[in-house]
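A single structure is presented below for examination.
A single protein chain has been omitted from the complex, and every remaining protein chain is retained in its original position.
Chain nomenclature is as follows: A, B and C, assigned in order of appearance, with residue numbering initiated at 1 for each chain independently.
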């Protein structure tokens, strides 16, 4: 079994896909010559050359517009938006153009493209460089939305995203970049499937649904809860669109209690969506209120001490669930 | 009692506020000379002159940037973004700048500004001119979000928004513009309050929460349901942020059933937020699953026949609630 | 003390008048069949537009529409110069370009009427006309984006070495949005085969472009900011457009990079079907109606020795085409309800969960 950081998995995945398919191209700011500001894309320029790996001006609309136009004419672009917060400067291309054009043209066009972006907090970068905006993308019909929590999923799901015929927004978590993970020893390409959640810990008392960095916190919380006699099942959603509701509903059918752990601000997140689905479709399975553990509905503060109490912590997950279960 | 269209209420509200406070200014594309493409702002230029009512280039980032910079230095701008879909081209200014700057500066700056925009479907304009994107704004901490359903609320809530010291995104519904409403005979300015939902129909069997155009459909549906013996309480949320959860929770405590009627696409809408709040805080009040009636998670089609079956109809509301209650 | 610039009252601004027809364009080296083709295209666009307007008055048109009467020469000149596998990117005002690329009138008309046999099955409507098989790569209804998208197609051509060119058409008002700037700079830096064509019809929706723009020629005066040559062409003269288009396309195809062309023209009607266009000075409207590209071109062809009867035949044929298309559209059924849930994804579905 090889060990790999989440960071290195990014270039590994892109390289795998560029080798697999000559139509795969990659563009973004400082991604080629400099190897990316998060050092996620080093080596790709020298391996694949400047025709396929290309630096851009600071022009996010131009970047995603280029990806879109290339995708509709036969390439399979991967575009990097350096921080997910910057999706706001090109949101029109994402939400109004890429997401809708297949539908508006009655299926005449396909958009096999991936928008990779660094998401999430923990780096003390403040409110404009730390957001978790996966719910922005989830709210727009026509986008697939993926957020891996491990290096293996970075490779497998990025490969799946590149091979998918539809546009995928791929949220890498900044705080996961330095984490090390073991990779399965599979021969050939590592390719996952979009739309499959993963039960990362089985348990019978409560279901915890989490995403990206929060998966690791949920797992730690589950260990602590186990020591207190609360046996939590932890689900890594991985893919928000398509959403594996089956796995979630099956778990709730078993545990009768649902908690979501979200890094995004409180209102209208994916946790609310999952909670609502369960409140509609598994209402009779539930033995108690559904709890959402989220960042409060505030921008993220910069100071480390403040950021740490804003984003859900292991302790907050444990306390919230303990209190809810004991209520 | 005066009668007024929702459309005319817009200019009436702006005029009221411009008379009330010389710092109120108004800008947007085709709003001054031409009186607005929805004919909502006619007469303001001649009444208040070109210093306070001003046309702009097609530059939405510049428009909202100007509103933001003016607000922080002492004006109270009202900016029009012609269609709410176009918020995507200036989303950075809305979501990253206007929403966060007060917090990031520890309260040094205030942003007393209003972004008015035409929201919603029904005009057969297709997927890029018909969206309901109030949930985009609701998901961003630091924005207040309002969507009136009547002419009186256009005036009262727009006045409240202009006088509010915080940024408000004000969603006018395109399909409401031609509707006529009676205005209360109040002396002086008509000024409402943000954060107050309105019970527009009392009922004891089910609670229906709706917004903007959907309020009218929910009311019609409630009449039909009443004829079938189901007595629905209908709540017009009016303000998504601040959100009047008290009125909603009180109603659910009484009726034990909740249905939301949303025009926005299915995932992560305000309906999911309200459903989740109720599933957490009023779980023990509920006698059955929470139902969300939404537009399916697709872009909006252009053809009238298709658009009409996509956006929730009176019939769909009636059928969904009838079936749920009888289940 | 800072001061404000003067503000024009509604419709009271100075009229902007067209220059004279440049009759020497008759001598441009253009093959007669190409000229006849451009004449036909212009008539097709004009007669189709008229019919669309009539059907609107009859209450048959679904939603809004933005016609191009007066601007036909731009669409015709470019389409005649383009290779069949070149790509067109248009705005909501895209009927002209869609027709010029050879898309059938029937499916377009049916789309305007929201029918199942519409070009987009009724799902896109007037503002989103697209026909990939004709290289008509979409009509985009939010200002600016498609200039960036056109670059992407041009990038494909560059990577694959196919020699295809992407042509993006847009209005004068569009030169003031951020995406315009990003697209132009990007195209130049990447040396992309993209041709940017500004159809300067002097107005945004209702506001004169001069009131919203820092320079007199909204596109041409910006060319240098992208290392490009400043080019203005008479957008009411198909011959002038054709020659400029051929130049720019050849340059792009040969690796010479992008071009930016400003075509000066005028729309005869209002901005969209809801707009009577009364904000325009009468004198200005009048002068431009007299500078109508179609009668001018008719005269030129006669002068070049084409027989009046040949031109009359083209008009007759085109009218028949429009009649047929109208019948086809009106006879169309309404789209099937299930189509609402189709084609979000490449598998044909809109399924977002299991």
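Miscellaneous remarks
As a working rule, contacts are C-beta pairs under 8 Å (C-beta built on N, C-alpha and C of every residue); 3 or more make two chains touch, one makes a residue touch a chain.
Owing to the predicted nature of the structure, the values given are computational and were not obtained by experimental measurement.
Contacts of the undisplayed chain with visible chains (whole complex): A, B, C. Within the whole complex, the absent chain has one touching residue among A:60, A:153 or A:172, and that is A:60. Annotation: of A:88, A:114, A:176 or A:191, A:88 touches the absent chain (contact as defined above). Of the listed residues C:18, C:152 or C:178, the one in contact with the hidden chain in the full complex is C:178. Checked against the full complex, the candidates C:103, C:212, C:263 or C:325 give a single residue touching the omitted chain, namely C:212.
By the touch rule set out above, subunit A reaches the unshown chain at residues 29-30, 32-35, 37, 45, 50-51, 54-61, 85-86, 88-89, 123-129, 266-267, 296-299, 301-306, 309-310. Think of the hidden chain as still there; on subunit B it touches residues 25, 51-52, 54, 56-57, 59-75, 77, 92-93, 96-97, 101-110, 112, 141-142, 165-166, 195, 241-246, 277. Although one chain is not shown, part of subunit C still touches it, namely residues 1-5, 144, 154, 157-158, 161, 163, 176-182, 184-186, 188-193, 211-215, 221-222, 224-228, 252-255.
We adopt the following convention: only the chains that are shown with their structure count from here on.
With centres taken as mean CA coordinates, the chain nearest to the overall protein centre is B.
Centroid analysis (C-alpha atoms only) places C farthest from subunit A. Subunit A and subunit B have Cα centroids separated by 30 Å. Mean C-alpha positions place subunit A and subunit C at a centre distance of 40 Å. If you average the Cα atoms of subunit B and of subunit C, the two centres end up 35 Å apart. Across the assembly, subunit B contributes residues 85-86, 88-89, 126-128, 267, 297-299, 301-302 that each touch 2 or more other chains. Contacts with at least two other chains are made by residues 120, 123-124, 128, 140, 142, 144, 178-179, 339, 344, 350, 352 of subunit C.
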